[in-house]
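== chain A ==
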Amino acid sequence: MSVALSAQDISRALTRISHEILEKNHGSSEITVLGIPTRGAHLAARIAAIMSSIEGKEIAHGTLDITLYRDDLRLRAPRAIMPTSIPPIGIQGRDVILIDDVLYSGRTIRAALDALGEVGRPRTVQLAVLVDRGHRQLPIRADFVGKNLPTSEKQSVRVSLTEIDGVDEVVIEGETN
Partner candidate 1 sequence: MRHLLSINDLSASDAIGILDTATELARINDGQVKKLPTLRGRTIVNLFAEDSTRTRISFEAAAKRLSADVINFSAKGSSLSKGESLKDTAQTLQAMGADAVVIRHSASGAAQRLADLEWMSGSVINAGDGTHEHPSQALLDAFTIRKHLGKGASDLKGLRIAIVGDVLHSRVARSNVLLLSMLGADVVLVAPPTLLPVGVESWPATISYDFDSVIPNVDVIMMLRVQQERMIDLFFPNSREYSRYFGLNSERMSAMAKHAIVMHPGPMNRGLEIAADVADSARSVIVEQVTNGVNVRMAILYVLLAGGPLEVGSN
Partner candidate 2 sequence: MTKQRFLLKGGKILGAASSDFLISNGRIEAMAESISDETATVIDLKGSVVLPGLVDLHTHLREPGREDSETVASASRAGAKGGFTALSAMANTSPVADTAGVVEQVYRLGQDAGFLDVFPIGAVTQGLKGEQLSEIGAMADSVARVRVFSDDGNCVFDPLVMRRALEYIKKFDGVIAQHAQEPRLTVGSQMNEGIISSKLGLKGWPAIAEEAIIARDVLLADHVQSRLHICHVTTAGGVEIIRWAKARGIQVTAEVTPHHLLLTDDLASSYDPVFKVNPPLRTEHDVMALREALADGTIDIVATDHAPHTSETKDCEWAQASFGMIGLETALSIVTKTMVESGLLDWAGVAQRMSLAPAAIGRYTNHGQELAVGSPAHITVINPTKSWVVDRDLVLSKSRNTPYHGYELPGLVTHTFFGGRSTMIDSKVIDRVVQ
């Protein structure tokens, strides 16, 4: 087990991502931030808070549960459905920033795009992740990455956040290459 990101690393990465999002989108007025539960939802709340402190105004943000859209439901025991909350302004014609903790196979994001399609038609969909660990199974990439972590498929990446786990850190578990 090795610590890949400390609390301070996470904080810096989220601040940088927030700046990058604002820069790329020329400000915040058209942005809707949606986090994928559970940890992505907390990251989205943090990024929205950072952006609103930079911009000096509220940033539309919410959560998007993708459980019902997963293509691997039959491979596992049933999972609990997490809340979906779309901000009142919605997503129609907006620049939606999806937030997740770890980008791996890309299947979660595919499901998220399906879920989003049922809610409305955004102008653009962008993806921000705290960690990209590679091993994509679908043609999906992140627009904003906190840290690229090369891993083997035998390893697992565990993201802890204070809101749930009492501590901010990212660790890699299992054997190394």
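Selection rule, in plain terms: all candidates are chains of the complex that A comes from, given by their letters.
Just so we're on the same page, contacts are C-beta pairs under 8 Å (C-beta built on N, C-alpha and C of every residue); 3 or more make two chains touch, one makes a residue touch a chain; residues count from 1.
All figures in this text were calculated on a predicted structure; none of them were measured in a lab.
Here chain A touches, in this complex, candidate 1 (chosen among 1 or 2). Touching candidate 1 in their complex are the following residues of chain A: 65, 68-69, 72-84, 86, 114, 118-120.
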